[in-house]
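Missing here is one protein chain; the remaining ones are kept as they sit in the complex.
On to chain A.
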Amino acid sequence: MSTQSANPREPTSHVNSISKSKILVVGAGGIGCEILKNLCVSGFQDIEVIDLDTIDVSNLNRQFLFRKEHVGKSKAVVARESIISFNSNVNIKAYHDSIFNQEYGVNFFKRFDLVLNALDNRAARNHVNRMCLAADIPLIESGTAGYSGQVELIKKGMTQCYECQPKPQQKSYPGCTIRNTPSEPVHCIVWAKHLFNQLFGEEDPDQDVSPDTEDPEVKKDGAFSVTESGDVKRKSTRQWAQEVDYNPEQLFNKFFKDDINYLLSMENLWKTRKPPVPISWEKALTCESRISNDEESSKSLDMQVLSISKYTQIFASTVNILKKELAGKKFLMWDKDDTPAMDFVTACANIRAFIFSISQKSKFEIKSIAGNIIPAIATANALIAGAAVLYALRVLQNDYEKCPTIYLRQKSIYSKVLLATDKSLQKPNPNCYVCSAKPVVNVFVNVNKMLVKEFETEVLKNTLNMVAPDAILDGKGVVVISSEEGETEINNKKTLCEVGIVDGSILKVDDFLQNYELIINVNQYEAKEKDDPPFKFIANPAELKAKQIDGVKNGVTAAKNDLPNQEMHTDNDDVVICTTDNDDFGASSSKKRKLNPVEDDDDDLIILDEQLE
């Protein structure tokens, strides 16, 4: 019955295009499960689905193709099995893999009539966007965040691509705020995550947790003279922790007593602020205080703010557990769903908050912030996936003009519109550095300081979203960065200037996998203010002129932070939706330096995932 499976009650004009179409669904999370179900009951018979992720308990409230016994298994594989148990005539192929892998090149994408994105992170969305542009296959991009969501068609030459408009930047916090003068709970949470990485994670010099003597405020009037810390090269926190064998009492006294005393010695900082109050291990163990306005009695433990003595005990016990976990490994990865790691961050953030008289938060709340969790619900995912498949039907009929972006909004007393649509397709941005005919971008970077390797990782990969770039210095024809292993290794530790990249240089960069060529105009730039980013880029020439006038400030700055900055994703369900679950999809190219490996939203937001839903 396979050839006649099109349903009698489905609109028949589509039958042919439905049953013969080959569809790729990227992501099998919240939106992905719903899309697969809709495709299947609408009569689609040739579907492929790819997802790197495995099933977590917290997925079960919406990713309805999965059940408790599936926890830990591949989303793509289980989703396929569930669909087939409903209708064995559907030909569905599952890949438990990252869409960034080289096997999924342009030729892979060209096999499909249509690609549906159900992702939860921006990096993967950017990548699929480029692959679909390169293969000239229509892409339906979708995402939800809480009650909101969005479905948009991306069709080369007809619509905006996913990267035509700059997306909102992740929120960042100056390093000195995190290290010296926290004033909000989030500052303490960022600090606690950095402390985790300093002690157990991959070391990152940008995540220093000790007092920052370079803080411009400190030096004002010269009241504070840098002695021990600043200029003297100290041993790393990790090295010191190992020497004391992760003794919880010694660690505690350093981070919550000695370092705080040191901060107090920077008197300038406390002229207009309430000074922190250091707390020793002994005092902490008997301290029953907490800073919270909430009624606690009826709540579960995770919802409560506990006493300092309790957090001190948690600190000690999690340090011991994490120390054991670390044994034999290079480092641990922080994960919000790993109980000791989450408990450690909760305890440290709350002890630090207490010291700085900042309101403390429950583990439940800290998990949201530290784990960058975007709430996700079944109903919004179902609605968005329904709209995505309605658009799929139109796209397969070549009715592109009838697919302007659809927005799902929360009902409010001010608005009667729950599903809104744009009036027409959004036209491509002629200056887009991805989809325009000859993509060009201006990069502002300190050619005397930035290393070639740093340029490759931070600028080309993490900011410009390339996967395997080759860069040729125009005019000279010299390959400065190669995707072939070993070919340009010799350049890695040289500065840009040393390999001939200077102000005014033109780089031709080619990403073979993405079939993407970009011209980069290199401009010399030096960060002046402490919080200036280490590099920036501007795609629009008009914008470039304006920026040059104001000294290249506030341009489309690089998403990557500047060293002392910590970045966090902020939830924003307006325009750009982001990912759904914040469970990251695929090879997130994000850097650990960020508080969260990038994301936007999953199934669940950074303009649209559902998590990789």
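Keep this in mind: contacts are C-beta pairs under 8 Å (C-beta built on N, C-alpha and C of every residue); 3 or more make two chains touch, one makes a residue touch a chain; residues count from 1.
Here is the rule we go by: contacts and distances are computed from a predicted model.
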| task | Select, from "Hyccin", "Translation initiation factor eIF2B subunit delta", "Nedd8-activating enzyme E1 regulatory subunit-like Protein" or "DNA replication complex GINS protein PSF3", the UniProt-recorded name of the complex's unshown chain. | result | "Nedd8-activating enzyme E1 regulatory subunit-like Protein"
| request: For the chain that's not shown, point to the residue among A:16, A:91 or A:183 touching it. | output: A:183
| remark: In the whole complex, of A:289, A:410 or A:448, the residue touching the missing chain would be A:410
| task | Could you tell which one of A:380, A:464, A:501 or A:520 touches the chain left off the display? | result | A:380
| remark: The missing chain sits against chain A at residues 5, 7-12, 34, 37-38, 40-42, 57-58, 60-62, 64, 67-68, 85-88, 146-147, 171, 183-186, 298-300, 302-303, 358-359, 368-369, 373, 375-383, 385-390, 393, 406, 410-413, 416-421, 581, 604
